[in-house]
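Below is one structure, written out as structure tokens; comments come after it.
As you look at this complex, bear in mind that one protein chain is not there, while each of the others sits in place.
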């Protein structure tokens, strides 16, 4: 299998899906000639032209709103939000319209829009180029929210999103865009929504992490291994609907769990995962479900490194769970 | 002490605060001559004039954005969002600006804006006049989020918000506007943020509920009492920052907890409360922390009654916890 | 097309300004009257149903029938409709079955959208009537995207969206108009300026000289029309639709009209406007004006008018009695249509509710 970066995998998948299906198009700020500020859509305009690789005016609500209209009339728009931090002007269109159209119309109308947004920290982007807003959308009924941590999953999730019947938000861990390389299956490769992945098996503790926290989790598992603790790392890939069965089975085996994410702790998705685990694995739990997360502050600039979870902080939480 | 409805208490407090401090003003759609669609601001325009009781154009982002500008220049604007469901067009201004101004300016600028929004179901308002969006804002670092369930708390929380140094979102349970009556202290009455209230003491299980779910919790407690189960009902009043100490102390005593809210379950504030309880009271817990919530669907119209938590569903969850 | 002068068609002497004549046949002229009459009858019934507690809510369009019917009359098969909650008339004129419409009011098993929304939140796949939602003006960008899709496929169809004066203040109005201008989508923006956004008068909504002039901010034509003149509305909307279908891009039309009734059944307009003002506008009632015009033309007499009203009432009564007897929607439907396939967590929640465990 060929190797590719996460960014390359997304780029290639967009290319393949557009070549496969003339209804697929991409739209957003600077996605055309510029190829997006991260170059994810580079070259697509040369191949597919400006009617299907659409540079839009600067208005995220307009972009998502227009995409909804396209999708309900037969197109398969893939929207790029330049940074996940700028998704909020589209919040009303996503929450009030995109998430609810199928339900309120009893299925008469649907809007299978894909929204892609680079998210997370690690690039010294400060308060407005580093956020991880996934929890807002997980709390919004009607959406599918996914985040890949490998090039193969990036391809598989994006392809599933483009072909699927429902709106999908795909948060792309920008810190991994060019730092992670891996094999990407050629041809059709679909990762179904709602199926997690065991990144590394282990017997002593279940560590749930997604996006750029998956490599952090693996490093923490290495640290723990040095202390004799065997960690099972799970990447849910789809955050919602969640593969709770996979997590449940794991925690029932290990008896201990830690959730790891970049977003601020309070009401982050870690809270939901923690709540679900204790609801389902109560009698097997030997320690409280731990959380390693971003702090409840805006995302800082100078102190980014202190803000972000890292292998050491994670190892600490693991130790706390083991020694409880 | 005089009796008042929750709505009357809010109205009177606005009146008192505006009379006390000329910097205080109210603004929003229809707050002037109309007195708001729920009549909360009725008559204020006659007393304080249209420059301080401001009918705005139809743009929630503009309203909150303008209020931020007013607040950083010395005024104390109290914004009314006509229904909490229409707060999303203001989401960017709230999340990117209101919540972060103090932090990003290292305290050089602050925006003590109060945002009031009638929230919750119970009036057959369907998908867009019934939502309980508190979790979105609890997840947003920098905000204070409160919800009163009694007229006295409505007065005390609103007065604290108007006088406080930081932005506050006050969700008002519209189902209680005219259905709850209670004593309201005259004169200065401030309910500090971050202090919960034991609505009803009990020894067997802690039931955490806010807003319109507080009366539901009390009814559930009655049902449970008939079965010999003594429930302690806690209304946090301020959802964030949360009075976790009060809850912790209670659960350490009762060993059982259920959280009750109207918003959809997943990533709702119940998840956070559940996660916090199991983190802090792990060894005292005799059963998993239960959740009784709205379902993970858009808010329905015809099936509103089936959607909303009620005393029976709550009693079920209590029974499950007792029998675990 | 400076967006300031007002286009009218029906002249006081009973003739039509040739420049603004939509060129309807006599049969069509009467059909227009029939639709307006039906709409008025529907509104009266809707309010009565709400007052008597048989439905939960209603939004009348009384006073604005010329906008809805004049515009709706020019819609064709294939066109897309993105109306506001107040524009059932547009859909009804285009062919939305009265029975489907009335069933929606009851939100029971006969409602094609399964009681999912409040009354007045219409939806119909056949006529491309896209599910109405409550937030003001969110449908405008959809009308741009849908039109873009039609254009991309080379279909000669247009998308029309209607909204109020208040709607022009929203971010979605701005985005949609601007995108439509840039992408030259076949979208017709019909703003029904009924003078009020609930209690807020249009002069407080914006300081612009008219709403139609706002089109200049987006490089698209802006037209102001007498919204109580059904022929003028029919003409300008027809022209805009034709322009759109033939690749000429979008148009903003401001139809100047008046909301003669309350904002909705929850509203009491006497709080914020005077009886004199209402009386003044009532004199320009679009149905009365149009009936007078038809009478001058010899197409209508008092008797035919009475018959039309009686028929309209009867049609509405029949639709109501058909819809009302339908049973409530099944409880399990609460969990359907969130996704195409029901995920595990919703199945669990459904089972919890059905088993009485919550």
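The first chain written gets the first letter, and so on, giving A, B and C; residue counts start at 1 in each chain.
The criterion applied here is as follows: a contact is a pair of C-beta atoms (placed from the backbone, for glycine too) under 8 Å apart; a residue touches a chain by one contact, two chains touch by 3 or more.
Note that the structure is a prediction, hence the values are computed from the model and not measured.
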Checklist line | Contact set of the excluded chain (shown chains only) | finding: A, B, C
Note to self: From the list C:104, C:120, C:134 or C:205, pick the residue that touches the absent chain.
What the structure shows: C:205
Notebook entry, point to check: From the list A:33, A:47 or A:178, which touches the chain that is not on show?
Noted result: A:33
Margin query: Which candidate, C:46, C:89 or C:181, sits in contact with the chain we can't see?
Written below: C:181
Check: Tell me, which residues in chain B touch the chain that this view leaves out?
Finding: 51-52, 54, 56-57, 59, 61-62, 64-75, 77, 89, 92-93, 96-97, 100-110, 141-142, 144, 165-166, 194, 241-242, 244-245
Notebook entry, point to check: Going by the touch rule given at the top, which residues of chain C touch the chain that is not shown?
Noted result: 169-175, 178, 181-182, 184, 204-209, 213-214, 216-220
Item checked: Sites on chain A contacted by the missing partner chain, in the whole complex -> 29-30, 32-35, 37, 55, 57-59, 61-62, 85-86, 88-89, 124-129, 265-266, 292, 295-298, 300-303, 306-307, 309, 312-314, 316-317, 320
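Simple rule for what comes next: only the chains that are shown with their structure count from here on.
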Item checked: Geometric centre distance via CA averages, chain B-chain A, whole Å -> 30
Check: Measuring from the mean C-alpha position of chain B to the mean C-alpha position of chain C, what distance in angstrom results?
Finding: 36
Next item on the list: Could you give the separation in Å between the centres of chain A and chain C, each centre being the mean of its C-alpha atoms?
Entry: 40
Next item on the list: Enumerate the residues of chain C that touch no fewer than two other chains.
Entry: 114, 116-117, 121, 133, 135, 171-172, 338, 345
Note to self: Quick check: what residues of chain B touch more than one other chain, meaning two or more?
What the structure shows: 85, 88-89, 127-128, 266, 295-298
